[in-house]
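All protein chains but one are shown at their positions in the complex.
By written order: A and B. Residues from 1 in each chain.
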Amino acid sequence: MNVTTNDLWSAIRAIREKAPVVHNITNYVVMNSTANALLALGASPVMAHAEEEVEEMVGIASALVINIGTLSPTWVRAMFRAAEAARAKKIPIVLDPVGAGATSYRTKTARELIRAVPPEIIRGNASEIMAILDAGARTKGVDSAASSDSAVAIGRELHTECGAAICISGETDYVIGKTGVVKVRNGHIMMTRVTGLGCTATALCGAFAAVNPDPAAAAAEAMAVMGIAGEIGAARSEGPGSLQLHFLDALYRLSADDIDRYLKIE
Amino acid sequence: MNVTTNDLWSAIRAIREKAPVVHNITNYVVMNSTANALLALGASPVMAHAEEEVEEMVGIASALVINIGTLSPTWVRAMFRAAEAARAKKIPIVLDPVGAGATSYRTKTARELIRAVPPEIIRGNASEIMAILDAGARTKGVDSAASSDSAVAIGRELHTECGAAICISGETDYVIGKTGVVKVRNGHIMMTRVTGLGCTATALCGAFAAVNPDPAAAAAEAMAVMGIAGEIGAARSEGPGSLQLHFLDALYRLSADDIDRYLKIE
Partner (left out) sequence: MNVTTNDLWSAIRAIREKAPVVHNITNYVVMNSTANALLALGASPVMAHAEEEVEEMVGIASALVINIGTLSPTWVRAMFRAAEAARAKKIPIVLDPVGAGATSYRTKTARELIRAVPPEIIRGNASEIMAILDAGARTKGVDSAASSDSAVAIGRELHTECGAAICISGETDYVIGKTGVVKVRNGHIMMTRVTGLGCTATALCGAFAAVNPDPAAAAAEAMAVMGIAGEIGAARSEGPGSLQLHFLDALYRLSADDIDRYLKIE
């Protein structure tokens, strides 16, 4: 698998033209920031979590993003119902197992979702990806206790087991799909000081999956766009506060030229 | 009905002097950004949604804003209880039927609220306003699938039926009240790329309704202030990220002079 500047630019243009509806069942912390990132990219976010309406909302969506960052039983039930509707409708599901490994409730929920309603893409940090297969993985809350490199082997195993494209974010982002592993080397260290940029990456995976039928390519495109917008934003920022806004501005203004200049993918 | 520069400036000064408490039962996505907009304007926002306390919280409020953007059964029950308390206390109720038409749960909830506890102001985009009366209206998640112009006729009908001032936001904002229709032509296209600015408009309707006994005039004032702050903010912004902050700064700094220069109302 390979993602070229042209591929990425075509995907961005498709999102801007179609404005695909991305249905998010996500955590309270990032609802605002991920909705803003989806809008800045050109997608049309919708947030809905009530069991009374998630299936119907999936009906107007082109992708479903499930993020377990602040889960509770009613929300988990809605996640399952929405995911079943998404599978029936054959729209892509993206799962963010936030904090898997930090509590058994999160690990268990992530595993059950993967088993019952297999997602097209799973995006997490190294600790989270490892925790899904390995009960003994260490974690530090919602931040990773391991580098992304150390999770590639287990990411491959997880891909083999569940079929999803596995995206492990870190200094280097790895995307493991049917045709192998892609590395994305974009991004900036200051991004780790803005809450929820991992969740934003997951939401953008949803937008790209809505226009690209290859889940691994969609995930790689999302990670590249995240990293490039982060680099452009960080260069103009004095800290994580200003990075938040410059990141969104960069997403909004992203040009073929920016991609050509910044893209580091292999 | 007419809203002059003087009317609008008087209303803003009244909000800044009285700092009216605006009680919001709103969606998770916009709680932070609408609270910040209310504070920047000079009002005092409070968020409370527990059935255990909403009636008491209404007791210290000067307006109640109900927004169904991320509804669920317990929240809907609290909305009804708060609205009944607001009617008993005779403070204005503003309703934002976010996503009406997107799911039947939202359409039904909006209709039931309007019937059982008629609001003074209903603010929505064209799709949402149409969906309240017309089961066949098209929508696209929480974004409108129609222009505001196309919803004016149905907005008049809705006004006749329920008595509320109907505010339809879009490129031109329409406010339909007892004495006719007001058009507000302020605003900037970049505002559609910031999540929840429609919800912010609704929250500001609450602040203006707290100091202005004429609901239609209050809604027109809120839309004008939104649009003017949006234009001032957008002129200084490179994208929707920076627009968020420049919009709040503009709201905070808004002067009689700004209003005089920017107001486009008829």
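The rule is simple: a residue touches a chain if its C-beta (ideal position, glycine included) is under 8 Å from a C-beta of that chain, and two chains touch if they have at least 3 such contacts.
Small disclaimer: the values here were computed from a predicted structure and weren't measured.
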Which of these, B:A14, B:M47, B:L133 or B:C162, touches the one chain of the complex that we don't see?
B:M47
Which listed residue, A:V194, A:A209 or A:I265, touches the chain dropped from view?
A:V194
Contacts of subunit B with the missing chain: which residues?
19, 21, 23, 28, 31-32, 35-36, 39-40, 44-50, 52-53, 56-57, 60-61, 74, 244-253
Tell me where the left-out chain touches subunit A, residue by residue.
27-30, 32-33, 69-73, 99, 102-106, 139-143, 192-196, 237-242, 244-245
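What we mean here is this: only the chains that are shown with their structure count from here on.
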Please compute the angle of the rotation superposing subunit A on subunit B (C-alpha atoms), rounded to a multiple of 5 degrees.
120
